[in-house]
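This part shows chain A:
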Amino acid sequence: MEGIGYKILGALLTTLLAFTVGMFYAGFRRKIIARIQNRVGPPVYQNFLDVLKLLSKKTSVNHGIMQHLAPLWLITMSVSTLMFIPVLKDGLFFTNLNFSGDLIFLLYIMVFGPLGMALGAGQTGNPNSAIGVSRGLTQMVGFEIPWIMAIVALMIQYKTTSVTGLLDIQSQNGTWMMFSSPLAFIAALLAMPGMFRYAPFDIVGAPAELASGPISEFGGKYLSTMMTSGSIFAFVKLTLYVDLFMGGASNLIELVIKTFALYMYPVLWGAVSPRFRTEQAVRYFWGWPLFFGFAALIYAAF
Partner candidate 1 sequence: MREKTTTLYLGPQHPGITGNMMVKLQVQGDTVVKAETHVGYLHRGFEKLMERRNWLQSFTIVCRICVPEPDPNEENYSRAVEEIEGREVPERAKYIRVMTLELARIATYLLWYGGQSGSAGLYTMPQWSVGDRNYILDLFEDLTGGRIYHMYIWPGGVRRDLPHGFKDKAMRTMDYLEKRLDDYDKLMFENSIFQKRAKGVGIIDPEKATEWGVVGPPLRACGIKSDVRKDDPYEVYDKLDFEVPAMEGSDVWTRALIRRFEIRQSINLVRQALDKMPSGEYYNKIPNPHKWTIPAGDAFVKTESARGEFAYYMVSDGSNKPRRVHVKGPAYVHGVTLLENLLVGENIADVSFIMNSLGTCPPEIER
Partner candidate 2 sequence: MSENILHNEQKLLNLLEKKFLLKESRIIRAKRVEVKVEPKEVIPVLLYAKENSGYIHFAHMSCVDWIEDGEFEVVYILWHPEEKINLFVKTRVPRDNGSLPNIDFIWRQANTYEREIREMFGLRFEGLEGRKEFILEDWNNIPPMRRDFDTEAYVKEVFFHRLGREDAKDVREKIQERTDEELPDFAKKYSRD
């Protein structure tokens, strides 16, 4: 029973860690973009204040049960996904509840949230939300394909379908998968900005086009929950990439360094990019990333 106690404690700590790190990353992102834009920018803890402020809104409006549940689906997805990936390779707390972290399971649970969110956005009856959802799902089809190709290539190459298994193989071989299967890494990396929905792939909530799209009817505690979920999920995605391609991390500092380095890629690209149109985004993903994905598959299979 001790084990379970530790695991629950670990899960709580991991969630807290993910929240904090994700929030600070978002803060750093705002700061870095501000510096690129020739200004000072908000303090790095600004996002905590935003979340707290939204949480302390006195009223919240919903258009029905699905909208009420939408942020809930999102945060459930982020937190449960976090439960299923190894945050640190070994250690007492942060190995967490990764019940062997099957990759296909991860791929599927990661769409649980957006689907719920889409349903909630749909119930608001705001046409902008619906258009945003239709764009988002379309874009998802775009970036999922190269990303899945990269993952399948890894799975075929190393004959395991679990993150833990891939981590073990990396520590056995002593090399990271970004070096041992570079094509898969490139494909996954190219698909990454789409997953983060930063520019040029911020087409879902494009303010100038859709007035922030699916979230346009969410405010107060709902928006706060969604922001929380977003920051946790950013951490989850980064950790997953680190686990898959950069050999995981054995302590928190290593994790932060690796994830932050990875995070800079979508952030910096996003700072100087305009937005794609939806079909252009999908065509982008079905261009070079798909090519690298195929190459990775062929490399892995033969």
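Worth pointing out:
The rule is simple: contacts are C-beta pairs under 8 Å (C-beta built on N, C-alpha and C of every residue); 3 or more make two chains touch, one makes a residue touch a chain; residues count from 1.
A word on the picks: all candidates are chains of the complex that A comes from, given by their letters.
This one's a predicted model, so the numbers in the text were calculated from it and none came from an experiment.
Candidate 1 is the partner touching chain A in this complex, chosen from 1 or 2.
By the touch criterion given at the top, residues 33, 36-39, 127-128, 131, 134-135, 199-200, 202-203, 206-212, 271-278, 280 of chain A touch candidate 1 in their complex.
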